[in-house]
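A short worksheet on the structure shown next.
With one protein chain removed, the remaining protein chains of the complex are shown where they sit.
In this document, chain identifiers A and B correspond to the written order of the chains, with residue numbering beginning at 1 in each.
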Amino acid sequence: MQIMNYTISPEFTPLIDAVEAHLIGKRETIALSLATFFAGGHLLLEDIPGVGKTTLAKHLCSVLGLEFGRIQFTSDMLPSDILGINYYNQKEGDFVFKKGPIFTSFLLADEINRSMPKTQSALLQAMEEGTVTIDTTHYPLPQPFFVIGTQNPHEEVGTFELPSSQLDRFMCSLSIGYPDNAAEREILKGKTAHSLSHSSVVLTPSQLQVYLTQASSVTLSDALLDFLQDIITFTRNSGMFEYGLSTRGALALTAMIKSWAMLQGRSYATADDAQMVTAAVCAHRLRFKEGATNAARIHHEIFTHIHSDT
Amino acid sequence: MRFLSTLQTLKPSTLGLLDMAYVVVLLPLLLMLKVPMLLFVFLVLLLLIFKKEPAKPLHLIFVFFFGILAIYLSLYGAFSFRGLSRLKLFIELLVYVLLVVVSLQRLTQKVNFYLLLSPFLLLALSLFFYHGMVMLIYVIVEIFILLWLILAHRMEGNLVESFRSGMVMFMYSLPWVVVLFIFFPRISFEHATYGFKGEMEKRMGHDGVMYLDGNAQLVPSDRIVMEVGFDTKIPPSYALYFRGSILYIDKKDHWEPLPEFIQRKNARPDTTQDTALRYKVTLYPTQKRWLYMLDMPAEPIKNATLDSDLISTVKKEIKEPLHYAARSHIRSTYTEELDEPTLEASTLFQKDQNPKSYLVAQDIKQNVAKPDKRVSAILRLFKDQKLTYTLKPDTLDTNHSTDSFLFDKKRGYCVHFASSFVTMARMAGIPARVVTGYKADLSNSLNLYLSVKERDAHAWAEVYLNEHWERVETTSTATGMDAQTQTALATQNKNDFLDTLNLYLLYAKYQVETWILNYSNLRQLQLLDYAKSNPKFIFVFLASLMALIVLTFMIILYFRSPLYRSQHLAALQPLIKLLQNKGYLRKSKETLHQYFLRYSEEYPHLHQHIALLKQIDALYEQMTYADQNHASDLKKLKNLVRTFTKVKND
Partner (left out) sequence: MKSLRTYIQIHKTTKRHATRFSIVVVVILFGLFMEAYMHDFNLVYITLFFVFSLAFSAGPIGLLNLGYLQAEFKPSGRFFAQQEGKIVLQLHNSSGTSSWSITVNHNKKETAHLPLLKGHATTLLQLPFTPQKRGMFSYSECYLQSKYPLSTVRFTKEIPSRFEGIAYPDPKGLSLQAFMQENETYYGEEKEFDGLRVYDGSQRLSHIHWASVAKGEMAVKLFSKETRTRDLHFVFERMEGTGEERLSQLCLWTLECEKYHLSFSIQMPHKHLSSTKESIDEILIYLANA
């Protein structure tokens, strides 16, 4: 893996430390997840079961001080199971809307590829628009609204692969992966904090709001924009990928870069920030024509070939 | 900077580039086009501007016939098949035909091979028509621009990068051009004219007749008549008399030379080689036949005749700049045996025309025996009359001009002084004649270069004493100058700085014309001869050639170095170069920050370097990504980089 250079600002280290207590050795993933949240996007976790996807989501939610909701997707799930339904209340003699589990500010959508496309798209549409529409009535979702979707890429039977247009709605995709030797040893020793213990570090809603606005006001210099355009052009013109990065993808990239720069405590973003987040933003959006697609390879191909003085 | 960025965004197509080339190439040709042809060009231009789509065949036929008509009208009268043997007409026809053909092809908006070639053909043809300093500069600029446009065509319209590449190529070729120009073997053909238009201007100043009346209004003009380059030294101010013509005959209101039918002996100039001064003259078109030489000419100029009065003339009027080499002895006298007609002409006077002067002259003739004393007496008389030098004299009574000048009006300029003096001298029995020409002003000289202007036109006298002619400066007898003339002359000299600048420019122009435009096999041989006798010169020559090569090489390096996105990135380059030379290479996907960080990790013992590198890194990051570009930051960055490169780490 690429050696990354970053220093998280002291403002955010307690948050990350608090999550890391439960997920040892995954600082980078935690930090990127946090950045995705501050960038106002949604996160896709692609990994095998048992590496801590749910742990990450739970504890991230607890430090952010948000209301946690969880949906376990299954193949027989219908959109109404997520969004909610209008039912006839006989006492009142009228239709009443019963909110589905999606009405929460932090949603863990587990194994989204298990449900059928109709259900998937109901979720993804809500993610994109921030509202739920039932029978021409709009029900706004709480703000902030953050979805962590997980899927197991290796399972094939009985799954419905998310089409690339749907995947595009997730800002980032990350995989947690196995812990390294030292971290694993710590875990085996039982050094992990008790899963039920709630961390003492919690962000207040006002702080949350400040960070969200701060992340969107980070400066992108012309030099960096040149660099970003080189990246985007490369994904489209190199002929390596089936499709290039869409405009939505490009916007996601800039939002992530800004958010990541804020986590470093900077008011401006640099090329290092871009290098740091590109793989996460592109991993689920790009597919190599040949050979397996993984984040490290995307990172390698893009930054070996684009030549910008940064 | 804004200009640069617009240039950067401008990406002209092939047709656009071609149009730019046409503008550049056609500019000098437009000056020689006849009106119908100009109209045709104008029409094509209008069509190109207002009709964006390719022209239809009907339009093309119309333009074609209009073009034929324009050619016909342009050459109407001048044209005959015999006329084609004159190269000028032939070339003109060629230009016209080319213009029509190019216009037709251009209107179809299709670029073909021949259209791409046409700018070069037009350039080559335009060289036939002009031959001067301006054209020299223009041609060099033109070549560069054409090169630039070709490169822009190859580089898909990128004007900035193609300018840089063009500069590199131009500089590569410059030393070759210089060397080839100097050493390429030439043959000694005279520069042919083939009926091409020279400078058709008429020049005032000296002409063969000298008027005493109001015709002779003198306006001091700064037009250059000729430029003189001396080989070894420039003569002193009192010797700079250029002979123009010798006037013998007093026609009351003007003086005339002796008519040509009078048979006279040829001159016998003193051809002693060693004392003569060598110099080269560039004479601008005078529409006259005189060539001017310093007093006293030592030998005839090539292709010119030197008559018995040591006046040099050519057969045809001078209609374009003429260059000649001459030799003169710097002295004010020359020996000559007077033959009958000359003696007669130089002693003739009308007694009753100037009775008063005659009386005075008779008086001098009787009282003073020796001729030279008589001359002094006349000059003393002039002084006693308290004559005033003025550029605006009162009109003289031309029937009695000498009397009128000497005893009545007493105001005049060189012409009046000279004519009165000659009249008086003849009355006193001394053969005398008027000489007109130029007396150069030493303030118009620089090193060995001297420019002679129209205002230097002058008249003086020559008297025959003891078997030789001797020059008499008659104007020096004036006692004063009137205020008007003083101011008139003063305004000419007031702006010293501009005058000096002008002189330097003239000097530069003269040198360019001598050594570039009129470089020939003679000059080549001269140069070789000089080099043979002066080994030091070879050294100087080679050194300056080396200097030129080094200079062009530096310019090449400057333009070859890649264009950096920002000034601060350019400022970092010495540092990056240093690290790379140390064998510490940047990986392809590393950002500068990562590169510097890796360096700090790999060489933790270079404390000073690492501290500096941290500062540089932080500052660079600030400047590049935070959009805070202060000039002071750039300076600081440059300083840091400089200190970094100077720090010695072992």
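In the analysis below, contacts are C-beta pairs under 8 Å (C-beta built on N, C-alpha and C of every residue); 3 or more make two chains touch, one makes a residue touch a chain.
Predicted, not measured: the structure shown is a model, and the values here were computed from it.
Undergrad: Please work out which displayed chains the absent chain touches and list them by label.
TA: A, B
Undergrad: Would you mind spotting which of B:His59, B:His131 or B:Lys365 touches the chain that isn't drawn?
TA: Spelled out, the listed residue whose C-beta touches the missing chain is B:His131.
Undergrad: Touching the hidden chain in the complete assembly: which of B:Val24, B:Val100 or B:Leu151 does that?
TA: Considering the complete complex, B:Leu151 is the one touching the chain left out.
Undergrad: One chain isn't shown here. Among B:Phe3, B:Phe50, B:Phe184 or B:Phe497, which residue touches it?
TA: B:Phe184
Undergrad: For the chain left out of this view, which of B:Pro54, B:Pro355, B:Gly480 or B:Pro562 touches it?
TA: Touching the chain that is not displayed is residue B:Pro562.
Undergrad: What residues on subunit A make contact with the chain left out of this view?
TA: On the side of subunit A, residues 75-76, 116, 156, 238-240, 289-291, 304-305, 307 touch the unshown chain.
Undergrad: Given the full complex, what residues of subunit B touch the hidden partner chain?
TA: Residues touching the hidden chain, for subunit B, are 113, 117, 120, 123-124, 127-128, 130-131, 135-136, 139-140, 143, 147, 150-151, 154-156, 158, 161, 165, 168-170, 172-174, 176-177, 180-181, 184, 186-192, 194, 516-520, 560-562, 588.
What we mean here is this: only the chains that are shown with their structure count from here on.
Undergrad: Provide the C-alpha centroid distance between subunit A and subunit B, rounded to the nearest whole angstrom.
TA: Each chain's C-alpha centroid was found; their separation is 77 Å.
Undergrad: What residues of subunit A sit close enough to touch subunit B in their complex?
TA: 5, 219, 221-224, 226, 267-272, 275, 300, 303-304, 307, 309-310
Undergrad: Taking the touch rule as given, give the residues of subunit B at its contact with subunit A in the complex, in rising order.
TA: Interface residues on subunit B, with respect to subunit A: 564-566, 569, 588-589, 591-594, 597, 621, 624-627.
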